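Only one protein chain is missing from this complex, and each of the others stays in its spot.
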Amino acid sequence: MFAEKVIELLKETERNPETIDQFNDEKIRQILEEMQLLFKMNMNDANATMDNKALWTTVQVRHSALERNKRCLLAYLYNRMNKIKTLRWEFGSVLPLDVRELLADEEYDWFTKYSSNLATYMRSLGQDTGYNGIDLTENLKPPKSLYIEVLCVLDYGKLELEDGDVIMLKKNSRHFLPTTECQTLIRQGILKQIT
Amino acid sequence: MDPYEIEFIGENRIISIIPNFTYDKIYLICGEFGPFRAGLPMNVPLWLALMLKQKQKCRIVPPDWMDMDALENIKEEEKRSRFFTKMPNEHYMVEAKLILGAASEDVPNASEIKTVIKDIWDIRMSKLRTSMDALMKSGGGYGRLDHLTMMEINSVKPLLPAAMDSLLRIQMKSKKTTPANLNVSSFSQSGGSSQNI
Amino acid sequence: MEFSNYLSITDILVTNERIPCKFLHDLPKMGFLDPSAADDDLKAGTNAEIPIWLAESLYTRRPPLVNVELPKTYKDSYREILNADACTVDLHKLGQHFYELGCYVAKHDIKGEVGSTLINTLRQRFRMLLSASVATDSISAMQPLSASERLQAAAAARTERNLASWLQRGDCPLTTANMVANHRKRKRAEMEMF
Partner (left out) sequence: MDSNEDIYLSDNEEEITAEIVLKTLQSAWQNERLAPEILPHRSDMVECMLGQLQHMERNISKLPKTDLRASIHKMEISRIKFIICNYLKIRLNKIEKYCIPIIKDERQRTDSGTNYLTPSEYKYAQEYLLNMENHMKNVILNKVPGNMQSFDMNKMAEHPNLQTHVFLKAHETVNGVVLEDLVGEDEEIDLEEGSQHILQYKPIADLVKNGKVQLV
């Protein structure tokens, strides 16, 4: 049957909706090859339709299969684009190496462009009122208290607070910090709120 | 929406506190409050009341509706009526949860009150499930839901609207006589055009 | 049921389901569409099950190259069972994409009976979604649901859980972002394998 490989590819993606898998270079290459082959067959048969009119419908059927393959490949890519966007919102503009390695080079380019477009937009916010932009990846939850107690999950290093104090974030150290200054580190999994 | 976001909206409600300190009026963006006079009741938004309570700077005056007799009546009425009755407060559950959670010592009969409010909530939630099922069976295109609070409405999302969407979708799709070509174009463009004002 | 569009994976998987068709014209070199035939060419009059996307594209040619026929799940005998009590039917076994597939074939059902069966079924089974969303044994409550019903019931169950935890908790804890947590989990699992 037509377009079966590409379905395997999509089913793979559906299985892990919460993480991003390694870009499947090899399978995509195979599918593109399959498309070139169908296309070549169509070119040949199209030339032969003079003698055999019925071949024309065959050409059309193959063309549908080509369109189907194209749709599936684009859907695969688009689905990954959405996941890569989530990576930007959750990890920030710098991806951990092990996550970055899962993306194709072109995808990493896209990530960078997405990230810089987002940054430009966020910088433009509140300019007329003297704010130097607003970071929309912060303030994600309704605030409950100004300070919270947190546990440091890994060795992070120094953190400079707005009031100029510098604290050391070492693995298993506990801190009492302004919510606004540690929420991003919590989202990134470096700190954990103690409740 | 997340329940905490609805709680956040409910926290804007004004309630009464008795501060134990004296201070000038405070000018907030959401309005001016005060002056604070130790021992004298005054109005503030719920979020501010909770903040002051946490810092042990005030006592919370229980809202009028947090009264055993009144609540027992509401509960009976809710049981009797086929419809949802009007609640004393459109964020009753948020107010109850926050005030009873942070300042139960300020509310007389706090634990009884907690129980009766929970009973009312449970009665309404079970009524809500029955009415959802009835709505779907009777048509599933439109429903009127007076007197439901925002938290209650939120509890049926996304289930009820999604089911109503599916119903409409099936009605539209199974009616369509000319199928479009799937891979060439999207085949359910029904929601296509955006509105212009 | 998802609002379908060109780039939707769900929609692509639904349109991969097969439906029975009768070919109305000869199709040279397309013999492989009918696994039971050995010929290179596909002959007019052949019956075969092909994916919806292909069936639709063949049907919309002028003149149409196929007649789309009702899969047995949507024929009289099944419709009778569903109309009598749709809640007794295991849609997961009967067809994971029961409603979606049904919408496609409903267009080819001139009497409109498939459409009304789908609507009936959805209305009746709504209470199954309601109870699955609060069931203590959610696995067995979810079992007889179709793919889209499962998604709806799971979303409803999530609402229930969030509400229950809101009712219990005093605060709104900040947590690690979803994908960050999942990638970290996966990395840990991979490291433990070596």
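All chains are identified by letter, namely A, B and C, in their written order; residue positions are counted from 1 within each chain.
Everything that follows uses one rule, which is that a residue touches a chain if its C-beta (ideal position, glycine included) is under 8 Å from a C-beta of that chain, and two chains touch if they have at least 3 such contacts.
Computed from a predicted structure; not experimentally measured.
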Touching partners, among the displayed chains, of the absent chain: A, B, C
Hidden-chain contact residue, picked from the options A:Asn16, A:Asn52, A:Ser93 or A:Asn139: A:Asn139
Residues of chain A (touch criterion as defined above) contacting the omitted chain: 28, 32, 35-36, 39, 66-67, 69-70, 73-74, 77-78, 81, 85, 104, 106-107, 109-110, 113-114, 117-118, 120-121, 124-126, 128-131, 134, 136, 138-143, 146, 163, 179-180
Chain not shown, touching residues in chain C: 3, 5-7
Residues of chain B in contact with the chain not shown: 1, 8-9, 12, 23, 26-32, 47-48, 51, 55, 57, 141-148, 150, 153, 157, 160-161, 164-165, 168, 171-172, 175, 184-186, 189-192, 194-197
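Please note the rule applied: only the chains that are shown with their structure count from here on.
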Chain B and chain C, separation of their C-alpha mean positions in angstrom: 35
Distance between the centres, which are taken as Cα means, of chain C and chain A, whole angstrom: 26
Contacts with 2+ other chains: residues of chain A: 64, 68, 71, 141-142, 145
Contacts with two or more other chains, residues of chain C listed in rising order: 6, 53, 57, 172
Chain C to chain A touching residues, read off their complex: 6-9, 12-13, 16, 25-30, 32-33, 50-51, 53-54, 57-58, 61, 65, 171-184, 186-187
List of chain C residues in touch with chain B within their complex: 1, 3-6, 15, 52-53, 56-57, 59-60, 99, 102-104, 106-107, 112, 114-115, 118-119, 122-124, 126-127, 129-130, 133, 148, 152, 155-156, 159-160, 162-163, 166-167, 170, 172
Residues of chain B that touch chain C when the two form their complex: 2-4, 7, 97, 101-102, 129, 132-133, 136-137, 140, 151, 154-159, 162-163, 165-167, 169-171, 173-177, 179-188, 191
